[in-house]
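A single protein chain has been removed from this complex, and every other one stays in its place.
Letters A, B and C mark the chains as written, and numbering starts fresh at 1 in each.
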Amino acid sequence: MKKLINDPAAVVTESLRGLAAAHPELRVELDQRIVVRGDAPVAGKVGLVSGGGSGHEPLHAGFVGAGMLDAACAGEMFTSPVPDQVIAATAAVDGGAGVLYIVKNYTGDVMNFELAAELAAAEGVQVESVIVDDDVAVQDSTWTAGRRGVGLTVLLEKIVGAAAEQGADLAACAELARRIVANGRSMGAALTSCTVPAVGKPTFDLPDGEMELGVGIHGEPGRERVPLASAHEVARLLVEPILADLAFTNNEGTSDEGSGEDGVICFVNGLGATPLIELYLMYGEIADLLAAAGVSIARSLVGPYITSLDMAGCSVTLLRADPEILELWDAPVNTPALRWGM
Amino acid sequence: MKKLINDPAAVVTESLRGLAAAHPELRVELDQRIVVRGDAPVAGKVGLVSGGGSGHEPLHAGFVGAGMLDAACAGEMFTSPVPDQVIAATAAVDGGAGVLYIVKNYTGDVMNFELAAELAAAEGVQVESVIVDDDVAVQDSTWTAGRRGVGLTVLLEKIVGAAAEQGADLAACAELARRIVANGRSMGAALTSCTVPAVGKPTFDLPDGEMELGVGIHGEPGRERVPLASAHEVARLLVEPILADLAFTNNEGTSDEGSGEDGVICFVNGLGATPLIELYLMYGEIADLLAAAGVSIARSLVGPYITSLDMAGCSVTLLRADPEILELWDAPVNTPALRWGM
Amino acid sequence: MPAVVNPAAVRRWLDEFTRLIEAHAAELTELDAAIGDADHGTNLQRGTTAVREALAGLDSETGVGPLLKTTAMTLISKVGGASGPLYGTLFLRMSTAAGDSAALDGAGFATMFRAGVEGVAARGKAVLGDKTMYDALAPACDALDAALAAGSDLSAALDSAAAAAAQGRDFVTPLVARKGRASYLGQRSADHQDPGATSAVLLIQAAATALGSPAN
Partner (left out) sequence: MPAVVNPAAVRRWLDEFTRLIEAHAAELTELDAAIGDADHGTNLQRGTTAVREALAGLDSETGVGPLLKTTAMTLISKVGGASGPLYGTLFLRMSTAAGDSAALDGAGFATMFRAGVEGVAARGKAVLGDKTMYDALAPACDALDAALAAGSDLSAALDSAAAAAAQGRDFVTPLVARKGRASYLGQRSADHQDPGATSAVLLIQAAATALGSPAN
């Protein structure tokens, strides 16, 4: 294992320490491992709290700031945060308008946020939770844990963050978040495993010439191991299941036939060790496939925003846009990892 | 070799194609492989042109936009651009106030930009060139190729870009750029080699338990191979030679003793395959060392901004700040990779 | 049957569980690497180590219910992931069931344990055959009841509970997981032993070792 770390057990805390040093505008509570907007709680604003296992940076702490999250809870590596953290974050950001939990759909995350929500409700805080489950690699079913929450989380945190900043109330924020969940899908592929520091070796072996299709963000193997393919082919393997799962074109209209009315937000994400030159190359392939499928791209995001430690690979997220979503996407945001307009 | 690419020979062009698709606000000329600000030439503004070998993304194309570069020339992988590209970029951005070439100090880059400058001057364009050579790993000497240009290039492009945007003339831009070169230093370390697509295997072997100290950004081996060390120790190995090379504290004053008057801009850069969680951890270590040395950090930047394909490792850049430099650093910028205030 | 499950026995149980988790942490993480995210051993070790410290900080007079409650809250606060709330709920429900009894006999222990296991099912919404810790815990409950009903003492009953747990764990190994991270793998989760079921067996083995003997 080759990593720029000290003690494998201390990686999360030591990295948060560095985040605190680099971003004095944030409040980083190292004991609780929560990262809070410097001006929290913002009176009258819905507080947005997210969190999850560490190892996905910049998600979530890198998205704390004006126009996005109010607080993030950093769990152990790939392990959901504990309720204490969520409760501390809730207390730190509750400005009287209630708190929205944004939870990626993993059993651990769901249960820990659920416990926290029960406890927060008992304290009289208005809490709503939204579960993000956008990963089409996983068969959806009420009999299983359901789909994982992956790339869509980034888009959701930005868009709902903008709505909260503009004064949307808790019910409106929750409804918008659920609308985004209903309209977004993702799929990922890995060229290499990642290495969890405490484990010290790759989670799985992935020989030369092979890749994992349908991976999540925790170094878990994918749905299928397939031969390593060209970027062109990988793009197809990622885009096709997404388009098969949800209609991204709007064929109802007559004038604009074959293209979604407002297009999509297309997010090509790096899993941690894939250089930007490859991500942009993939973006070109994906844009071609979408054009051929009659899906128009309204906005794009390319970069490593929800990672899996040092995994090489990428994921694609598509979100059906509408004018409100696009306006909220374009709204100012000021966080360590996503910033524009301010 | 595991990469999200198609033909190894086509990586640069295909990645630019994706950049063009993702950033319609830029003008990407695929034939010449130059990336130009959408509104270029800006009348009366000094045009900033940079470029270099590809494989360092987001440098340079990711820094084209308002408040930073006017154009970037993308060479072959790790190979400087050719004069034709620089001349095309010059023509595209010359708004009548002259053009500044920002050249990293590599023999190839220097000679190709030199040829271009000769040709541009023959065409009647006012051209100035500034050579960035900040890498303290390389012994400086008039008898050698001199120091390499590395991380400081990013800071320089941002700061001089802001000055040009605010109307500084060519002489002022060139002088500011040279002041930045005089006041900035960098040092890097690699945990793994990178793999050049056309070569198909790592440029050098770096066994478990070893790292290369004093690497550049072209996969060239470093000055020294040393045992893999903790983040704490790596931070020391990077910061000490920088502080030994240039005084980053200002002991002349009496009131503010032991600390640079306006502090430094501290840039912790990922070399391509190092996840953000490690970079922030390194930032924490570096901030400690600087505090202990009496160097105060005025601004920071943490992330993979000047990379070496899929190399794991990081570099540190320190730039002595002054009020003008800080104001220009804070000025609005809108590029694919660096954006704030707009 | 004598009331064997007093505070000292509960402490011995948790001590033994901590020891077993420590001894098997790498194996649990290894199992989780194959069909999960390579942290189950690390998670539980962090939790049980914290439990040991928390219990050491409690008064020696602390009763069964409060000991179990501290265990529950510590696991919930320290473990995270799926197993944190699940083991936390197990101990929380047991603590509630224990109430302020000074000690429990075999039947009392069995009732309390079943309350805990039902809590796991409620929290995780798992049913038998989903390939989770519940597949080890539920058969253990049944075996415990059956053995006690047949007149075994708690020691012997816990031995058969541990055997039933191990059988449950092995029974689901060939199955496809339907809950937790392993479910993401679909067909590929088959023929892998479930990490949570494996740690659940250790919990019951620890009980058999620590609670079985009336010598306290």
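Note that a contact is a pair of C-beta atoms (placed from the backbone, for glycine too) under 8 Å apart; a residue touches a chain by one contact, two chains touch by 3 or more.
Remember, predicted model here, so these are calculated numbers, not experimental data.
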Displayed partners of the chain not shown (whole complex): B
Absent-chain contact - pick from B:D39, B:E175, B:E220 or B:E261: B:E220
Sole residue of B:F63, B:F78, B:Y101 or B:Y305 that reaches the chain not shown, by the stated touch rule: B:F78
Chain not shown: contacting residue from B:G95, B:G108, B:G294 or B:P332: B:G108
On chain B, residues whose C-beta touches the chain left out of the figure: 53, 75-84, 106-108, 111-112, 114-115, 137-139, 143-145, 148, 196, 198-199, 203-204, 216, 218-221, 223
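We take it that only the chains that are shown with their structure count from here on.
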Chain contact graph, described as a line, ring, star, complete graph or other shape: line
Where chain B and chain C are represented by their mean Cα positions, the distance between them in whole Å: 55
Distance between the centres, which are taken as Cα means, of chain C and chain A, whole angstrom: 33
Inter-chain centre distance, chain A versus chain B - centres from mean C-alpha coordinates, in Å: 29
